[in-house]
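Please find one structure pasted underneath; my questions will follow.
Every protein chain of the complex appears in place save one, which is left out.
Chain nomenclature is as follows: A and B, assigned in order of appearance, with residue numbering initiated at 1 for each chain independently.
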Amino acid sequence: MKYKVCIIGGGIIGTAIAYFLGKMGETSVAVFEKRYLSSGATGRCGGGIRQQWSTEANVRLAMRSVQFFERFKEEVGMDIEYRQGGYLLLSYSEEEAQQFEKNVKMQREQGLEVEILSPKMVKEKYPYINTEGVVLATFCPTDGHANPHKATFGYAKAAEKMGIEIYTHTEVNEIDVENGKVKGIQTSKGYFECDVLVNAAGAWSREVGKMAGVELPTESYRHQIFVTEPLKYFFPFMAISFSKNFYIRQALHGQFIMGQGDKDEKPGINENVTFKFEKEMAKKMTKIFPFLENVRILRHWSGEYNMSPDAQPILGKSNEVENFYYAVGFSGHGFMLAPAVGEAIAEMILLGKPVHSDISYLDKDRFKKGIVQEKNVV
Amino acid sequence: MPRRVAKHPILGDLEETNEIEFEFEGQKLKAFKGDTIASALIDNGLDIFGFTDSGKPRGFFCAIGKCSSCLVIVNGVPNIRACITLVEDGMKVERQKGKGNPVW
Partner (left out) sequence: MVKKVQALVIGAGPAGLCGSIAMAESGVEVLVVDEGIKPGGQLPKQTHKFFGHEGFFASIRGFEIGDKLYKRAIDLKVKFKMKTTVSGIYEDGIVLYDRDKEEAYDIKADFILIATGASERFISFKKNYLPGVYGAGAVQTLMNQYRVLPGKDFLIVGAGNIGLIVAYQLLQAGANVKAIVEASDKVGGYLVHANKVKKMGVPILLRHTIVEAIGEDKVRGAVISEVDEKFRPIKGTEKELVVDNICLAVGLQPSVELAAQARAKIEYIPELGGYVPYRDENMKTSVDNVYIAGDIASIEEASTAMIEGYIAGYNIAQKVTGKDLSEKIEKMKIELEEFRRGPFSLKVRRGLKKFGINYPEGGYRTEQQKDDGPAGKLRVKIECPQNIPCNPCETSCPTGAISVGGNINGIPHVNYDKCIGCGVCVMKCPGLAIFLIQEQEKHSIVGIPYEFELPEAQERVLLLNKNGEIVGEGEVEKVVKNNKGKTHIVFLKIPKGLENEVRHFSKIKLEDDEIVCRCEEITKSQIEEAINEGFTDFEELRRYLRISMGPCGGRVCRLQTLSIISMKTGIPISELESGRFRPPSIPISFKAIIRGDEKDEI
């Protein structure tokens, strides 16, 4: 079996790339997923869609993505429960507040509408938030959230309709490289030849890179997350704090989804969860959101952040193996960036370079020049 | 006929038989021809056929005329085994309380 493009990974990135390839007319494409669609980080993430980043590149990619999310339903054909309820970023120190103000200046220069709110304004707008300790908040009304499963399914189904194949429960075991070129892949369902191979393997991206002999500087870290029993929908935005280390949103269905990062996590794939996480979250979150006290945690799981050294994605085409592309290391933000990334990678493959977004600075070789850290990360 | 098994996967639907009327404790009740007094009473939701000397309620037990648990008074006659006596049109049945009274 031969496809022009084979994509490894049935998460939001792999399916988005497939969708954009198809949309641009290339349907000799196959996606290989070792489990089921959205089984990795995509299906485990919080579903936030944010444009308030600290680096220009991330802001631009995010803005491009939001444009697409706004027409996702019409264009892709699936209702992904997309709501632009805004993102409320809370700062808890002067230093953090200053960084926020700097960010907002940059964001506004990119054309993003962002408000700066005093603690009093926050309290007025959202009386159910305890603003104690808040120095300043920023709010972008066009930020929002959506259902990541449905977005993945939407891309995949639309791609399939265009004639693209999605192989689930199909594990890639070997990448066949000859003379610095990928010839094909050996999978649990047989050998597939390809002209182009894309690594969109998320948490497993480094291993997939190694199969092709391409070193990708990513590490996967567990992030835990839980949802509560549903409450009436009243909390339309995502609230987030980098210093307090949390994010929280209410899904349209009513349940609150929240999580935090853990500095002590060791790299590696770990799908287990800890009670320590629930304890830390319970204490912290009820303080800031007192209404949670009598709300019950319903389901707790974990997923992997595929971290890059600067917490920005690694996108591009390998120098070592000429037809090997990668879209990895999203560091917890792949879902929201997928439209712009999918489009850019598809353009790179079919047109030689991205047209709508400049992603050249996200190449894996950028780390040779030093690291500019994305700071707005939980 | 509230407790009648009208449909049965093996025995089929209950055949229509003539209905008869009898009396139990002064109350007019319906039964099918071919019913015993016991089956007629139980079909009418009446499980208590009488009382023992000590006042304990009794119903039927063996259904084949062996155990004497189901003694009733029929047309004034006590000690009739309700389980092996066919009910008849116009029959007067009463609960037997303890030993039956002599009839003359």
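Following the convention adopted for this analysis, contacts are C-beta pairs under 8 Å (C-beta built on N, C-alpha and C of every residue); 3 or more make two chains touch, one makes a residue touch a chain.
Being a predicted model, the structure only gives us computed values, none of them experimental.
> Going by the contact rule already stated, which one of A:101, A:215, A:293 or A:365 would touch the omitted chain in the full complex?
Reading the full complex, the residue touching the unseen chain is A:293.
> Touching the left-out chain: which of A:50, A:64 or A:149?
Answering carefully, the residue with contact to the hidden chain is A:149.
> Go through subunit A and note every residue touching the omitted chain.
Interface with the chain not displayed, on the subunit A side: 35-39, 43, 149-150, 153, 156-157, 160, 168, 228-229, 253, 273, 278-279, 282-283, 285-286, 292-301.
> Which subunit B residues would touch the chain omitted from the figure, given the whole complex?
Output for subunit B: 3-11, 14, 34-36, 38-39, 42-43, 47-49, 52, 56-67, 69, 83-86.
Just so we're on the same page, only the chains that are shown with their structure count from here on.
> Roughly how far is subunit A from subunit B, going centre to centre by Cα mean, in whole Å?
79
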